Structure formats: structure tokens, C-alpha cells
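Have a look at the structure below before the remarks.
On to subunit A.
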Amino acid sequence: MNLFSPETIIQISLALPALGIVLVLLTGRFPNLRETCSLAVAALLFLVNCDLASYVFSGGRPSWRAGQLMPGFDVAFTVEPLGMLFALVASGLWVLTTVYAIGYMRGHHEKNQTRFFACFAAAIFAAMAAAYSANLFTLFVMYEIMTISTYPLVTHHGDQNAKGGGRVYLGILLSTSVAFFMFAIAWTWKIADTLTFTQGGILSKAFSEGRVTEFELAILLGLFAFGIGKAALMPFHRWLPAAMVAPTPVSALLHAVAVVKVGVFSVLKVALYIFGLDLIRDTGAGEWLCYVAAATILLASLVAMTKDNLKARLAYSTVSQLAYITLGAAIAMPQSALGSGMHIAMHAVGKITLFFCAGAVYVGAHKTNISQMRGLGRAMPLTFAAFLIAAISIIGLPPGGGSWSKWLLALGAAQSGQTFLIATLMISSLLNIAYLIPIPIQAFMVPPGEKPMPFKEGPMLCVVPLCITAIGSVALFLFADSIYACLLPIVQ
Partner candidate 1 sequence: MDSFPIIRVVTKLIIPYILLFGFYVQFHGDFGPGGGFQAGVILASALILYGLVFGLPAVKTVAPPKLIEKLIALGVLIYAGTGVVTMLAGKATHTGEHELTSRTVANFLDYGALDHHFLPGFLPHGQHLGIFVVEFGVGITVTAVMTMIFYCFAGRNPHANGQSNQQSEAKA
Partner candidate 2 sequence: MFVSIFILTLLVVTAITIARIGDLWAAVMFTGIFSFLGACWMLILDAPDVAFTEAAVGAGVSTFLMLGTLALAGKTEKPTTSSSVVPLFVVAVTGAALIYGTLDMPHFGDPNSPVQTRIEPSFMEKSQSDMHGLPNVVTALLASYRGYDTLGETAVIFTAGIAVILILRRSNDGFKSNDVFNSQSNSRKGSQ
Partner candidate 3 sequence: MIEFLQYHLPVLLIAIPLIAAPLAVLLSNRYIVQSLALAVCWTTFGLAIWMVAIVNQSGPVSYELGGWAPPYGIEYRVDQLNSFVMMFVSGLGAMVLTYSPYSLKAEIPLSQHYLFYPMYLLCMTGLMGMCVTGDLFNVFVFLEISSLSTYALISLGRTRRAPLAAFQYLIMGTIGATFLLIGIGLLYQMTGTLNMADIAEQLEAQRLVNDGQWAGSRTMLVAFAFLTVGLCIKMAVFPLHTWLPNAYAYAPSVVTAFVAATATKVSVYAFIRVVFGIFTPQFAFELLPLDTALWSFSLVGIFLASIAAIFQQDVKRRLAYSSIAQIGYMLLGISMADVDGLSAGIVHMFNHALIKGGLFMVVGCFVLRLGSVQMDDWKGAGRTMPWTSFAWVLGGLGLIGVPVTCGFISKWLLLTSAIHNELYPVAILMLISSLLAVVYVWQIVEVLYFEEPSEKAKHATEVPPLMLLTTYTVVGANIVFGVWTTYSAGLATKAAKALLEGGSL
Partner candidate 4 sequence: MTLDEIFGLYNYWVVICLMMTGFYIVIARKNLIKTVIGLNVFQTSVVLLYITMGKVTGGTAPIIPPEIAAQHGEHHEHSTAHSTAHSTAHMTADAPHLDHATEHGHEAVTPLTQHADHVHQTASAMADHSTELIYSNPLPSVLMLTAIVVGIATTALALALIVRISEDYGTIEEDEILLIDQRDSSH
């Protein structure tokens, strides 16, 4: 399929979600038409991205300069493997999330569905643009657009709960990004005179010229790590659980498809292309970040164990899993960075399955708390089977895709010689088992003295996507090798 040049495809894949917003708004009065448009756009986007991926993974680096926002600050896009992988995951999961959302929203008779689908498309637009961004400035702009466009999604219910959740969401994300991220970008610009993502980093040259000290580099990295609030590094993780007031498809979007992934993606991008792995390693700038990330992994897992609400538990699980990715960037070994990159995909597919399941249970059985789900597995076998597979993937056991990414992370930690990190990874895997596995197990085991519930799965449109994603996480395990090969150029 060589109808279009890769540059044109970049434009198309940015235009498609934008078109999606317009179409959804225009067809808002006709739900069927609206959702057809939504789906069609999502599917097209995925196809277009697949086409682009074949080009990018074979070594192409298409780029497109959209224009200049200000003198000296371009809005430009260049597709490299990491961004491509993220774009593929996001657009692929958008299709499934759309299908799922249709089922969920209709099953739940939600209001303001047009606004919902429009904002959804806007968030995907921002995700695409962030994935392709050629410089830090563009990335930042898209990062902020995503914050704003997901706010109406988080507060979809429009009640006092939603207001509170929305406050925390917007408050933390905006304040970290403005106070730290933006400052860090401007500072980087002053030090390096450019913001373009470059293989090997742009700061290493400035460092060798003595324009920045080791200490300043460490501070800068910290500003980035905390400034990218979407990466949910403790103590700026509170927005993630707070955003659980949103409908489940939104949670899926937040935790798997777009928001958090943009966060960790940005962290990786900064580590790889702004600092450069060598610089982080050589100056020891990432050392303290390792500790913070490790602490986040463990603490979040511990908190997750205390949560009875399924979505809350999954949210803390996400906080912990995101910290893996940050950890990979902080270790700054090639293997760990690759592991981080792969974990973006693995975690996305695994976690979206878990959220789909949570939503399906809510729509099908109106249950939100884990303690209520005892025995529910008989009634919803598909859902809980998918849950189990996804949980295995998240934990990092074969045959889940997560096993590969965690393996690479551990390898990187071993190479860097920091044994406590390997210990952290192992302990956290155990904790993962402790808070995830009991859920499906208990669901399948009916306590004595109770009648098995009748078979009643959620709506078709909810169950099918979650089955697909569950299969997907197994498939990722099988094809991890090719993903590894595709990502390899980013650390060379």
C-alpha cells in the first residue's frame, strides 16, 4: 500500500482524529451514525498507522514540519520507532475502546455521549501528535492539550464527586507541567539552544562544553521526571486514583491508551533524546530517580493491596507499573530502556483488559468492589478468564507479554550493577501476584452454601474487545522478539 508518501501519512494520521472530532460533533443527533463515524475513523487510523509502521520499522524516519508557533519554536513531527510503537498501541486500542465504549455507554444510558466521543477523539489526536513529535516543545503542547481534552471525560458525570476528582486531576497535572515541565523545557532550551529530539541526546554536547554541571543535570532530570505528572511518579500520583470517578472506558483510556502512556513515553523520550542514556549514566543524574521509582513501585503496590474497590486497586497498580518504565529510563542501560519501551505496549494491552473486565462486571453485574465478586466467575467466565490472562501479563509471568519487558528491565538493572533494583523488581512481582491473582481465583470459587449465579456476561460490545485484548497480551508474548528488533534502533 504505497498510495501515500510517509510524510503524507503523518498528516493523515493527525487529521483523522481531528476529523473524528468534527464528525462526532456534526452527527451528534444520530447516535448510530455518530458511532459509525467514530469507529470508522478509529479503524482507518489504525490501518494508516500500520502502513506507516512498516516504513518506520524498516528504518525510515519520515518527518513533517507543520509550522512555527513562535519564532524559534517549531511544531514539527518525526516518527521514530518508540513513537511509532506508542502510536500503534494507542490507535489500535482506540478501535477496541471505541467498540467497548459504545457498549458501555449504551448499556449504562450515559448522558452527553457526543461530548464524550468528541473529547475521546481529541485525546487520541493529542496522543498521536505527541507520539510523532519531533521536539520537546511540540510534545509539551500536545501533552497539555491532552490534559485539557480529558478533563471533560474525567468529570463526565457532572456531579460533586466528578468535580472533586476533576479538581485533583487538573490541579496536579497542570501544576506539575507548568511549574516543572515547562520550566525544564525552557531551561533545556537555554542550555542546548535546541529542543529537537536527537539520537544520543542534546545535552551531552552542552555538558562536554561545560555549559551545565552534573548537579544541574540532576535537577533538570528531576524537573522532567516530576514535571511529567502523567508518569504518576510519587508523590504526584494522586490524580490517577482521583480520576477513577470517570466512566470505565475513560479509565481504560487514561490507564492504557493515552494519558499515562503519554507520560511515560515523554519520560523515555527525554531520557533517550534529550539527555541521552550515556549522559544519565555517566553523570549519575539518574541515580536518585532510581530510588524514587523503586519506592513508587513498592509503595503503590502496597497501597493497591489495601483497596477493595477494583478500579482503585487497578489505578494503584498502574502507578506501580508506570514507575517500572521510569525506572528503566533512570537505570539508563540500553536493555532497560528497551524494556521500558516494550513495557509501554505490554502494560497497555494488559491493563486495558483489566479495565474492560472491571467495566464489564460493573455493567453486567453492577459490582464495583472486589469482595462482592466472589463467585462471579461462574456467571461471567469469559470476563474473568480474560482478567486472569491479563493479570499474568501484568505480573510478568509467561505466557503474558509483560514477562519480556520485565525481564529486560531486570537485565538492565543487573548490568548497571544495582542489585537492590533486582530485588525491588522481584518483590514487586510478588506483590503484583498478591493483589491481582486472588480476584479471578475467588471469582471462580463459589463459597459453600451459595447457589452458583446464572450465566450472564456483559453486553456483547464489551466482552468482545476484552477477549481480543486478552488474546493480544498472549500474542505480544509470542511476537515480543519482533518488537524488540523494531525498538532496537532507539538505543543505538
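As a working rule, contacts are C-beta pairs under 8 Å (C-beta built on N, C-alpha and C of every residue); 3 or more make two chains touch, one makes a residue touch a chain; residues count from 1.
A word on the picks: all candidates are chains of the complex that A comes from, given by their letters.
Not measured: the values here are computed from a predicted model.
**Q** Quick check: counting C-beta contacts as defined, which of 1, 2, 3 or 4 touches subunit A in this complex?
**A** Considering all copies, subunit A is touched by candidate 3.
**Q** So in the complex, which bits of subunit A are touching candidate 3?
**A** 68-71, 73, 140-141, 144-145, 148, 155, 158-160, 162-163, 166-167, 170-171, 174-175, 178-179, 182-183, 186-187, 189-190
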